[in-house]
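So the structure is just underneath, and the comments pick up after that.
Missing here is one protein chain; the remaining ones are kept as they sit in the complex.
Right after this comes chain A.
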Amino acid sequence: MASVSLSEAEKVYIVHGVQEDLRVDGRGCEDYRCVEVETDVVSNTSGSARVKLGHTDILVGVKAEMGTPKLEKPNEGYLEFFVDCSANATPEFEGRGGDDLGTEIANTLYRIFNNKSSIDLKSLCISPREHCWVLYVDVLLLECGGNLFDAISVAVKAALFNTRIPRVRVLEDEEGSKDIELSDDPYDCIRLSVENVPCIVTLCKIGYRHVVDATLQEEACSLASLLVSVTSKGVVTCMRKVGKGSLDPESIFEMMETGKRVGKVLHTSLQSVLHKEESLGPKRQKVGFLG
């Protein structure tokens, strides 16, 4: 993660403020910064989304390609995640520097989607054992301003909501050879249901309290964080402790409850924003990268 140098006095200031439920930018402990979400920003993808959370900027592109199903699960398609920490984000990511963080984030994404209910993989199957849709989700980290996991999970959910997979049919000849036919109408596509796609909430332990959506400075003051992945119904799909320090068992239980509460609110606001953007139709004005 990008590192920032803080003096001892600044750290004390942040820690004492958090004890009083007052953070440096005036938020409470459970408030997110202003989030901007925009979908369909990249035209060559099946679905894309861009999320700006404070100074953190994430771009996700989803490409649907045909592949063979995995041997253990012949009736399902699958998702492949790749996270690229570009050197624009911070100078530390130049060359191979960002690879470690990229693999860590990708592994976390695999983990949160590693259960049956997050996404309906059976709808991605075209013909069992032979063809299925593989969704390549590529995450690009454009700017790092703290709280990467939350922003990336929101962007992935928005991009999956925006994904349009073309409808195909498998035709069989008399000889038995199969042919795949793409429908003529370019707007005839299947959409994925993202109701149960989880979002990550990172809770950083600062002093005796925990904060949601920490900035880089706050992350430098916290020794340990708990990463919880929550669905819109409050079901937890992944839990992970991050950081060099240790956590008290009681504070873990408190952080889980906070994570669930905050996660539910995050999901409702994200759903409403996505539906509102969708209802504006294809003629809406795209902000893109200039706004």
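Following the convention adopted for this analysis, contacts are C-beta pairs under 8 Å (C-beta built on N, C-alpha and C of every residue); 3 or more make two chains touch, one makes a residue touch a chain; residues count from 1.
The rule is short, and it goes like this: contacts and distances are computed from a predicted model.
Taking the options "Vacuolar protein sorting-associated protein 29", "Exosome complex component MTR3", "CASP-like protein" or "Protein preY, mitochondrial" in turn, only "Exosome complex component MTR3" matches the UniProt protein name of the chain that is not displayed. Checked against the full complex, the candidates A:Asn75, A:Thr103 or A:Ser272 give a single residue touching the omitted chain, namely A:Thr103. When the omitted chain is restored, the residue from A:Asp21, A:Glu94, A:Asp188 or A:Asp248 that touches it is A:Asp248. For the chain left out of this panel, the touching residue among A:Arg111, A:His131 or A:Arg191 is A:Arg111. Of the listed positions A:Ala158, A:Val197, A:Val212 or A:Leu226, the one in contact with the omitted chain in the full complex is A:Leu226. What chain A contributes to its contact with the hidden chain is residues 5-8, 11, 71-72, 103-104, 106-107, 110-112, 114-117, 221, 223-224, 226, 229, 234-249, 252-253, 256-257, 259-260.
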